[in-house]
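Left out: one protein chain. Kept in place: all the others.
Order of writing sets the chain letters: A, B, C, D and E. Residues in each chain are counted from 1.
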Amino acid sequence: MATKMDDEEKQKLYDEFVKGIWRENPVFIQVLGLCPSLAVTNSLMNGIAMGAAVLFVLVCSSFLISLLRNVIPKPVRISIYIVVIATFVTAVDFTLAAVAPDLHKSLGAFIALIVVNCLILGRAEAFAGRHGVKESVADAIGMSIGFTLALCLIGGIREALGNGTLLGYSLFGPNFEPWVIMILPPGGFLTLGAYLFLFAYFKERSEEKKQRQADAARNLTEGRRAA
Amino acid sequence: MEATREPSAQRLILSLSISGLVAGIVLVGVYDVTYPAIQKNRAEAVKKAVFKIYGEHTKGFEVFLLGSDHKTLQAFDMSGGALPEGSTVFGAVDSSGQLMGYAVPAEGAGFQDTIKILYGYDPTQKRIVGMEVLESKETPGLGDKIGSDAKFRANFTALSVEPAIQLVKGKKSGANEVDAISGATISSDAVVKILNRSLDQWRPILAAEAAKKSGAKER
Amino acid sequence: MIGIATAAAIMTGMALLFAILLAIAYRFLRVEEDPRLEIVEGMLPGTNCGACGNPGCHAFAEALLRQTAAPGKCTVSSPTQVDAIARFLGVDAGVEEKRVARLHCGGGYGLALRQAEYQGYSSCRAAVLVSGGGGACGWGCLGLADCERACTFDAIKLNDRLLPVVDVDKCTACGDCVEVCPVDLFTIEPLSKRLIVQCNSPLKGEAARKVCSVACDACGRCAADAPDGAIEIVNGLPVVKVPSLTSERATFRCPTCAIQWVQGNQFADDTVAPLYEGGSIASAILSAHREDERASRG
Amino acid sequence: MKRHAPDLIITTAPFLREGSSTPELMRQVLLATIPVVAAGTWFFGFGALLVIFTATVGAVAAEWFLSGNRSGLGTLADGSALLTGILLGLTLPPPIPLWMAFLGGAVAIALGKVIWGGLGHNIFNPALVGRAFLQAAFPEPMTTWSAPVSSWFSSSSPYVAVDPRTFALPLMRVKTDVITAATPLGLAKFQGKGTDLWSLFFGNTGGSIGETCAVLLILCGLWLASRRALEWRLPVAALSSVFVFSSTLHLIDSTRYPGPLFMLLSGGILFGSVFMVTDPVTTPITRTGAWVFGAGLGFLVVLIRIFGGLPEAVMFSILLMNAVTPLINRATQPRTFGY
Amino acid sequence: MTGLLQAIRKSPQPTFHHGVHPEENKGRTNRLPVARMPFVGEYVLPLSQHLGAPSPPIVVPGQRVERGEAVARPGGFVSVSLHSPVTGTVKAIELRPHPNGKLMPAVVVQADPFASQRDQFPAVPDPLLSARETVLQHIQSSGMVGLGGAAFPSHVKAKVPDGKRVQFAVLNGCECEPYLTCDHRVMVENPGDVIRGFQILLSLVGAERGYIGVELNKADAIAALRAAVGRAPLPIEILGLEVKYPQGAEKMLLDAIFHREVPSGKLPLDLEIVVNNVGTAAAIAQYFDTGKPLIERVVTVTGDAVSRPANLLVPIGTPVSAVLEHCGLRQGEARQVIVGGPMMGLAQKDLDVPVLKGTSGILAFTSETVRVQAEMPCIRCGRCLDACPVFLNPSRLAMLVRTESVDELERYHLLDCFECASCSFVCPSSIPLVQLMRVGKGLIRQKKSSK
Partner (left out) sequence: MNDLLWIFVSAAIINNFTLTYFLGLCPFFGVSNKIDTALRMAAANIFVLVITSFSTWVLNTFVLFRAEYLRLIAFIVAIACTVQFVEMVIKKTSPALFKALGIYLPLITTNCAMLALALFQTTRGYGLLQGQAYALGAGVGLGLALLIMAGIRQENELVTIPKLVRGAAMNFFIAGILSMAFMGFAGLFSSH
C-alpha cells in the first residue's frame, strides 16, 4: 500500500518535472521570459549560461517560497517574492562576475533582469506559492530545463548562421559568409517566429496523421459491420 | 473564508521588514565573498588593455584620479585591489617603474550604441600610441572592425593629435589622419570623434602633469 | 561588519518604509470586490456563447453570485463542471434538459426547385438579399453554410444536399445558428422532442408542391393521425403542441415526408431519390463553395 | 415533374463593370519594368541580368512551394510574385552573389507576403522586406557596388561583364580585390564629393541595378500614370517632400547639405517612388493618407540620408512608412457625406 | 495621367463630387416614342408596391372591377390606394412572386376579353383652386408614388410637416442609370404635363422657386422643357448637369444644384427642399387632367436579349414575361433579366413577376453582356473611395463585413451607404462590394434588434 502511494507521488513529481520541458515549455508554448530568450541568445554559450542562471534562481526561490508560503501574508506576497528573487539574482550576478567575467560581460544587464522575468515570478505566484516543496522544486527544475533547452535551440541556430560557429568552433570553414542578421535583434525575433511556425507545422502534421489513422480505423470497423 | 480575512498591518510591515533585513544580510555576505575576485577581474581587464597598447615592456599600471579642481591628477592607491569610481586615467609603467605614458578611457555615441575605448596617449610627443575598444555594439562584420581590423588599428600607433585628428577615406597622408574602414565609415568616424572629444578634456591636464614630472626630474 | 550594518539598515529601512506605505494604502485605499467572482469565472468555459441568456461568461458568473441564475444554465459545461460550480457556491445545480438546434427545412439540393443560379458573395445572408436566393421557395435553406461557419462548437456540417446537419452530441444549444440564419430555419428544441416539421413554407397544396418536393402542403393528415390536439395546422404548417409525443404514427401518411420522426441527427437516413440525375452535382457545388470560402478568407 | 438546371443567373447589382482588372494592373507594372531591366543589364553587364533573374526565380519558387497549390498556376497567375522578384532584383547591387539574390527572393515572398495571407494582405512591401533582410544579413556584399561598364552610347562589352563574386557558392563568399565603386550618395556622405547631375540623370553612376538611370525611371512613371496603373499622388508627394526638406537644408547651409536636385536624382528615391511607393497594397488607401505617406517618406529619407549613419535610406523609409500605414489609414478616413 | 488631368480640369457643369461614368447605352431607345403595351389576360397587383404600409384589399375573389377602380385602400398615412388597370374579375388574393424575390400577397385580376378598356374616370377638382388637404387626399387615393424607383408615396412628400417650410422644389430628370430612357421620353413627349405637375407640387409645398435638373445627354428634353416653361412665365429653372452616375440620387442632385449636403440621417426637407421625379410630376398632371389614377407607367425595355427594344406604356401588374415577349425576347439566350436599372436594379429568377409602380426598366441580357468575373483579393487601390459619392471607404467596410465587426461598421458610417454600386462598378478585383454593404446593414440591424 505504502509503495503504491510512493509510486503515485513519484509519478506526480515526475509529471510536474516533465511538463515544463515540452508540454508547457515556457518559451515555445507559454511564450514567457522572452526578453532574455531573445536578447542573449546570439551565441549558444550565452544561452547555456543564462539557462543555468535561471535554473539556480528559479529552484532556490521556488524552494524558499513554497517553504514559506503559509507564513507570507497575502497582500505583500508579491513584494516578498521579489525580494527573495532579487537576492538570489544578485548572488548569481556577483558570482558570475567573479568566476567568469567574460561571460558576465556578454550577458550584460540581462542577468540582473532575471528578477523581472515573468517566468520566475509567474512560477512563484502560480505554482510555488500554492504547492508543497517537493512539487515546487520538481516544477522549477522542469521549467528551467525547458527554458534552457529553448535558449539553446535559439542560440545554436543564431550562432551557427550568424557567426558560422557553434560554441566557438567553426562550422563552415573560413570562406563562410555569416548571416549577420541572425545575431542582430531582428534575427532573434525571426528565429523564434520560425521555431513557433515549425512546431505548429509538425503539430498539424501529426494531428492530420492521427485523424487519418482514426478515419481508417473507423472505416475498417464499419466495413466489417457492413459485411 | 480564510483568504478574505485581513492580516493586520503590523504583520505586513513586520514580514516585509524581516525579509528585507534577511536579504540585506545575505547580500552583504555574497558581496564580501565575491568582492576581491570581481575587483581583480576588473583590474585584470584594464591591465590587459594597457598591455596591449604599450606592448611587452609594460610591467604594470598606476591609477590617477582627476582631482577635485578638475585640473590636476592625484595618484590612487591600488593596494586595496579596487578600482575607484569617477574620472580615472591609467599610467603605464615599464619594468624600471618608469611612467611610459597614459592610458585614457573614453566613450561616445557610435553607429548603434555607446562605444567605450581605452587609448594610450603620450603627452610629451602629443600623439596617440595605441587604441583598444573595450565595449561596442557596432554591426558585426562591419562596424565592429574598429576593434579587430589590424589595418585600422595601425592608424593609432603613432597618431599626431595636433591639429585635431581627421578621418579620411583611401590614402592617409598626414600624421594626424585616420584611414576609415571601408563600409564602416560611421564607426570609424565615431572613434575619431570620441578621441578628439576626450583629448580636449585630458590634453591640458596630462600635459601639465607631464610638465610637472619633467620639471621635477630636471630639478 | 560595517558593511553588514549598512546593508541591514538600508534594507530594513527601505522595506519598513514601503511596507508602511503599502499597509496604509491597503487599509485606506482598498476597493472591495467579491473574490469568488474570479474563481467562478475561472470555472466557466469562457466561450462567451450566450446560451445561458447572459452577455458572456463574466456576466453569467455575476448572475450566479447574485443567485439570479442556476449553474445548470450553462449548456457548454459538462455535468461535473456544473456540479463543481454548484458545490462551490453551495446552490442547487438546476440541470437543464439537453436541447439542440433543429432545422425546419428538408428542401435540399435536388428536392427544392431552383429557378436561377446565384453568383456572388458565398453567404446565405448575402444571397437572401439577391431576389431571396436562387431557390423558388423563399422560406427554404439557401445552403451556403453561414450556420456551419457560425457554429463555435463545430457541430454543423453541410451534407451532400447542402443541408446543414446538426451533430446533437456537439450541439450546446447556444443559439448562434438560430441568430445567423437569415430565413430563421433553426429553433432550439429539447432532444426528447422527436416530431420535427422539416418545412417552413406557408404555401399550401399544389403551390407548395410546385416549389419543393418535400414541402408541407398542409394536407392535415398528421394532425388527424396524432392524438387529439397534439398537432394543429397553423398558417399552412403543422405545429406540434405536445412535445413529448411517443408515437411516430403522425408521420406515416405524410405525402411529402415534411414531418419526420427524428432520433439523433436530422437527415440521418436520406432515402428520397434525387430529382436531378447525378447526385454528384451537389457535392461539386459544395466543394466549389468551400473553395470560394478558402479563397476569400485566405 | 421535369426539371432542368436554371438558365437565369441572379447576381447583385451593378450589372455593369468598368474594364480594368487587378491582373491587368500587374501586367502594366511588369511591362514598365522591362526597360529598367534592360538598362540595368546595359549599364552593369550580363551579371546584373543574372542577379535579377535569380531573384525572380527565388520569389516564384517560394510562392510555388508556400502557397500550397500543386495544380495549375495557382496564385502565381496574378503575376505578383514575378513582379516582387523583378523589383527585388532591381534594388540589389550588381556584384551580389547569386545565392543571396535567390535567398532574398524567397524571403521576400515568405516573410513579405505568404505569412500575411497572400496578395493584398501584406503590410510591408515584399520586395523591400527581402532587401532589408539581405541588407541586415549581408551588410558587406549589400554595400559593395561596381562601376557601370557602359555609358549611354559606348560600352565595354556588357555581355561578358560578370563580377566573379556573383558566382560564390551558397553560404560562401569569394574573396577578391575587385575594384569597387561608390554610389553618388556614399561619395557625398563620406568623402564630400559631388556627382555631376547629368550623369545622375542618364545613369552613368554606381548603384543598385535599377536605380541609376533617372530619365528612364521618370518616363516609366509617366507611362504608368498615363495608364492609370498607379496612384500619382504618392510619388508626387514623396518627391516633392524630398525636394522641400532638402531645399530647406540646402538653403540653411549649402556647403554641408547637398542640393535638392542631387537628392532627387541620386540613390533609390526615383525608383522607390515609381515602383515601391506606388504599390497600392502597402500604402494608404485614402487620398489624404497618400499625401501624408509621401510627406513622411520624404522627411525620413532626408533625415536618414543627411543625419543618419547610412548614405541611403529609401528602403528603410518605405518600410517604416508601410508600418505606420494602418495608422495613417485610420487617421485619414474621408469625411462622410453629410457629416 | 488622365487622373491628374481630371483633377486639374474643373468641370464647368454643376455636379456632385466623386461618382462614376458608366457607358450610357441609351442609344437604342432614346429616340423611340412611347408605345402602348397591349392588354394581356392576367394582372398581378402586389399589395405592397410602395414604401410604407401595404394596402389592404377592398375586393373579394370573383368580384368584377372596372379599369381604374380601386382594389385596395391606403393602409395608413404612408400608404396609397391600388387600382385595377383593366376591367375584369378579381381571380384571387394570394401569394405571388414579387420582383424582390419573395412571394407576397397580391390581388390577381383576370381581364375581361370583351371589355373596351376605355379611359373613363370620375372627374377630379382643379388642384390649383382646391384646399391643400383635398388635393393631398386626391393624390393619395390616386395611388401616386415616386416613379423614379423607390416608390415613395407622393402625398407624403408633398405634405410639409407643421413647423417646417419649403423654399425650393426640385424635379429630378437626371435618369443617370444607363440604358433607361423612360423619363427622357416623358420629358420630350409631355413637357407640358411635367411643368403642370410641377406647378401643382410647387403650390402644394409652397416653394418659391423650382428647379429641374436634367443631365446634358438629354439636350432635346432640356429644350422641350425650356420651351414649355417659356410659354408660361414661371419661377422654374431648367439646369443642365454633367453626365455622371449617380446624379439622380436625391442627395447628389441637391449637392449638384445647391452645393449643399443633406446631413446624415436627414431628409432634403431639412434643407427646406423637396425633390420629385419628372415622371411623377407628369402623372400627377395627367391625374388632375383626366382623373386617371396611377394604373400605367412608361417602362424602358432593352438589353441585347430583346430584339425590339421600346419605351412602353405598360399597365401596372402586367407580367414581365409578357412585356419581354412583346419586345421580342430571344428565348433561351437571355441569361439575366433585371427589373430597374443596371446599377441598382434587381435580377429576377422568375419572369412571372409583375411590373410595379416603381418599375422604370426591364433589361434582358445574354451571356455576352453578363460576365461574372472571379473575385480577386483587394489590393487596396482605393478606386472605390474615389467613386463613392458619399465618401465612404468601401474597401474597409467590405473587410469589416466579412469579419462581422459590427461596431466598426457603424463607426465607418456604413448606414450612410445608399447602395448606388459605384464601388462595385470600378473595383478591379470584382469584389461584390455593394452586396457586402447590404449584408453589413443587415448585421447592424440584427445587432440593434437583439439589444
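Assume a contact is a pair of C-beta atoms (placed from the backbone, for glycine too) under 8 Å apart; a residue touches a chain by one contact, two chains touch by 3 or more.
Just so you know, these numbers come straight off a predicted model, no measurement behind them.
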For the unseen chain, which displayed partners does it touch in the full complex?
A, B, C, D, E
With respect to the chain omitted from the figure, which of A:Val57, A:Ala98 or A:Leu121 is a touching residue?
A:Leu121
Contacting the left-out chain: of D:Val174, D:Leu197, D:Val244 or D:Val324, that is D:Val324
Could you tell which one of A:Asn25, A:Ser62, A:Thr90 or A:Asn163 touches the chain left off the display?
A:Thr90
Given the full complex, what residues of chain D touch the hidden partner chain?
111, 114-117, 120-121, 123-124, 129, 132-133, 135-136, 300, 303-304, 307-310, 313, 315-317, 319-320, 322-327, 329-330
Which parts of chain A are in contact with the chain that was left out?
31-32, 34-36, 38-39, 78-79, 82-83, 86-87, 89-90, 93-94, 109, 112-113, 115-118, 121, 181, 184-190, 192-194, 196-197, 200-201, 204
Please output the residues of chain B touching the missing chain, sorted low to high.
20, 23-24, 27-28, 30-31, 109-114, 139, 186, 189-190, 193
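Quick note on the criterion: only the chains that are shown with their structure count from here on.
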Spelling it out: a chain qualifies if it touches chain C and also touches chain D; which chains qualify?
A, B, E
Of all other chains, the one whose Cα centre sits farthest from chain A:
E
Can you name the chain whose C-alpha mean lies closest to the mean of all the C-alpha atoms?
D
Consider the two chain pairs A-D and C-E; indicate the one with the greater count of contacting C-beta pairs.
C-E
Approximately how many whole Å separate the CA-defined centres of chain B and chain C?
71
On chain B, where are the residues touching two or more other chains?
3, 12, 15-16, 19-20, 23, 27, 31, 139, 141-142
Would you mind listing the residues of chain A that make contact with two or more other chains?
75-76, 79, 83, 180, 184
Mind listing the chain E positions that touch chain C in their complex?
94-95, 99-103, 346-350, 372, 375, 402, 432, 435-436, 438-439, 442-443, 446, 450
Mind listing the chain A positions that touch chain B in their complex?
71-76, 79-80, 83-84, 86-87, 90-91, 94-95, 97-99, 101, 105, 162-163, 178, 180, 183-184
Residue ranges of chain A touching chain D (in the complex, touch as defined):
172, 175-177, 179-182, 184, 186-187, 190
